[in-house]
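Sharing a structure here in structure tokens format.
The complex appears here minus one protein chain, its other protein chains still in place.
So, chain A:
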Amino acid sequence: MTEPLLSVRDLKTQFFTEDGTVRAVDGISFDVYEGEIVGLVGESGAGKSVATSSILRLVDSPGEIVGGEIEFKGETIFGLEEDDAGELRPRDEMLSESEMRERIRGREIAIIFQDPMESLNPVFTVGGQLREFIEINRDLGADEAKEEAIDMLREVGIPAPESRYDEYPHQFSGGMRQRVLIAMALACEPDLIIADEPTTALDVTVEGEILEMVTELQEKYDTSFIWVTHDMSVVAEICDRVNVMYLGEIIEQAEVDDLFYDTKHPYTSALLDSMPRPDRTVDELRPIQGVMPEAINPPAGCRFHSRCPEAREVCREVHPELRDLSEEGEPVHTAACVKHDAFDVGYDESRSIETQATGGFSAGLTETGGEAE
């Protein structure tokens, strides 16, 4: 197999707050290969956005990357080593802040943010903002950059780009602004684009158009994407491979079809059950019971056990690592759930426990809605 474009190993990003240390990203590993769209899926607060800002080393204070490695095209975006005294320090080959700014951000890895209404600067023209980023990241002069900007606006489906170039963000609709942000990302000709829930703020029809456009442009430019979302239907539509995150950890990694048709982790199943699917008929959608615990003090054992319908005694005690559960010759499919035989920690013999999903305090409320299919 070829070298991955981006390789994230055991990444840990923490926020040092007055209430304690928030382990927002707690040891995640994943790869992105050339030309693929990799999904990063999970509920709000799972650590998806922190993970993506860590890749660009743009974690806001009081957050900090505390461990792990990020390699991009052979360069070290983040990496620590122990010095003689046993203290951790950045490795020599780790890119400096100014190298990150000049060589990586925008030029190699571009980002599309969630909120198109807020992401554009209200006092500058759309074209001016686009042109500035192109000038910085492609070393073009002002005139060339403007030409490129107009071409790119046309490419993302903005009608009459020459005249819209001089308009301000408030004169654009939400969908049009998101197209502008996509144009920004593509115009800098990066190898990787991080799309941080780019369609969440848009209505469904616009979302559909944008997803279709991105798929087309991705094929044309052969750019890799990390697509962050909480929406499984978006994942199904555009992703090649998927990482499912829960409370700072990746709990399942698989190719998109395997994830949907051979789901290995109860959290992934729960996510799938909570969304409407055209391929299955259900009487009622099943939301995931309970709320995600705080990342300051995550539950012992499996972090999902407090909300898991299949939780047993052992789930409270054993913290499962991701393991490859695929058969010989199949693509890699990893999951972190002890119910699978590969873990062999005595799940089958263990007693079921009451959780927010199986009963507990909310049992009376959920009993009737439980029977589906």
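Basically, contacts are C-beta pairs under 8 Å (C-beta built on N, C-alpha and C of every residue); 3 or more make two chains touch, one makes a residue touch a chain; residues count from 1.
In this text, contacts and distances are computed from a predicted model.
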Name per UniProt, for the chain absent here [options: "Peptide/nickel transport system permease protein", "NADH-quinone oxidoreductase subunit L", "Mechanosensitive ion channel protein MscS" or "Diadenylate cyclase"]: "Peptide/nickel transport system permease protein"
Selected residue (touches chain absent from view) among A:Phe78, A:Phe113 or A:Tyr347: A:Phe113
Hidden partner chain, touching residue among A:Phe15, A:Phe133 or A:Phe225: A:Phe133
Selected residue (touches chain absent from view) among A:Leu56, A:Met94 or A:Val256: A:Leu56
Positions on chain A contacted by the hidden chain, ascending: 56, 58, 101-102, 104-107, 110-111, 113, 115, 118-125, 132-133, 136-137, 168, 170, 181, 184, 188
